[in-house]
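Each remark here refers to the structure printed beneath this line.
What follows is part of the complex, with its chains left where they were.
To keep things simple, chains are lettered A and B as they appear, and every chain counts its residues starting from 1.
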Amino acid sequence: MTTHPMKLVTVVCEAYAKEAVTKLLREVGAHGYTLFPVEGDGSRGKRPADFPEFANIQIEVIVPPAVAEQLMEKLGRDLFPRYAMVAFESEVRVLRPQKF
Amino acid sequence: MSVFEAIQANLLSPAVLFFALGLIAALTKSDLKFPESLYVGLTIYLLVAIGFKGGVAIAEAGIAKVWLPALAAMALGALIPLWTYPLLRFGGKLSAVDAAAIAAHSGSVIAVTFIAATNYLKAIHQPFESYATAFLAVMESPAILIGVVLGKLATRTRGGADMTSLKAAAHEALLGRSIFLLVGSLLVGWLCGKPGMAKVEAFFVTPFQGVLALFLLEMGMVAGRRLEDLKKVGPFLLGFGIVVPLVNGALGVWLGKLTGLELGGATLLGVLSASASYIAAPAAIRMSLPDANPTLYLTSSLAITFPFNITLGIPIYLEIARTLYS
């Protein structure tokens, strides 16, 4: 069975950034996403996730490489300065490339 | 009972002592932690219970008694950000967006403080108008909206984007989960009236104070984690977080008297004016004014105003009311 290359973009951020991130995903044309409730630690302190203010999420989205680049650029420009956030991309392979 | 005795009685209530225990848990770095869903569950319970009880009280009292002081409460919610903004901007030399964010918070209200105040009044047998919950329900939205508009006006440069985030702020201020639950339960209580209350009293009223004590344990932990930020906010905000509630508290009591409330209700309106949200307002502000620094407004409302109010503030606002009504 042939698989096709795609990019997986992962964003870890404070929960209050959820709206901003998913809005961006819609803008660049992603067809879906997966969201994880997480805890974390980073340059902006511990996020033990027991209270909205300290809640943390991870959002993963599979997109074609061109979209990934656009997404990373906008994340870095618009959201990194405003929110506790980390983002990275990696290579994955999927079965139905037209889905993403 | 002297003010001093009143304060002591308040400090030795389970609610305040559990709050202190939460502070200690945070400061000793105990691994005690409430799961988020427990926090959410407690919040839902408290808001539904207080809203429902208030709605039943409105049904009992009749809307005729409620509308005028409720309107006054709304006006107060809108006015407080308008007078605190210039104070913060020019007195505190804060950036426009930070001043707007903090101003929105001082106009906003927090259910926990209100609930603690009603429990306190009940404990010392001071009667009060139970429909005062209606004021709690209507004060938050205007404060947040005015605060966000102030912030947007001060930073209008990118045009278009502003309208969408203003709309988002309005959605959050009117339909955000805590306001929705509170206003919705108020309406349900109003429609049900006494017969409805009879059915659900054993769940929403009888165990209420105990649930509040548990919730304050959690709030103590959350506030405790913010305590070290006190150093970061500087002396101006430290003073602001205590003096402004006192002024707003007096204002609320006075307006309560003016609009025909009894001593107990006026005290509660004072408590509401004095309180500052650390749940609904931060969520709305973080989404619509993301450039404002959360350390400033959160520390001010959560680590200064909130502990001050539930320990010393409540008995003081009652004392102010007593002076005004005597």
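What we mean here is this: a residue touches a chain if its C-beta (ideal position, glycine included) is under 8 Å from a C-beta of that chain, and two chains touch if they have at least 3 such contacts.
Just so you know, these numbers come straight off a predicted model, no measurement behind them.
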Stoichiometry of the full complex in this file, given that only one copy per chain type appears: A x3, B x3
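We take it that only the chains that are shown with their structure count from here on.
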Between chain B and chain A, distance of the C-alpha-averaged centres to the nearest whole Å: 34
List of chain A residues in touch with chain B within their complex: 16, 19-20, 37, 48-55, 82-83
Touch list for chain B against partner chain A, complex: 33-36, 39, 168, 218, 221-222, 225, 278-279, 282-283, 286-287, 290-291, 294, 298
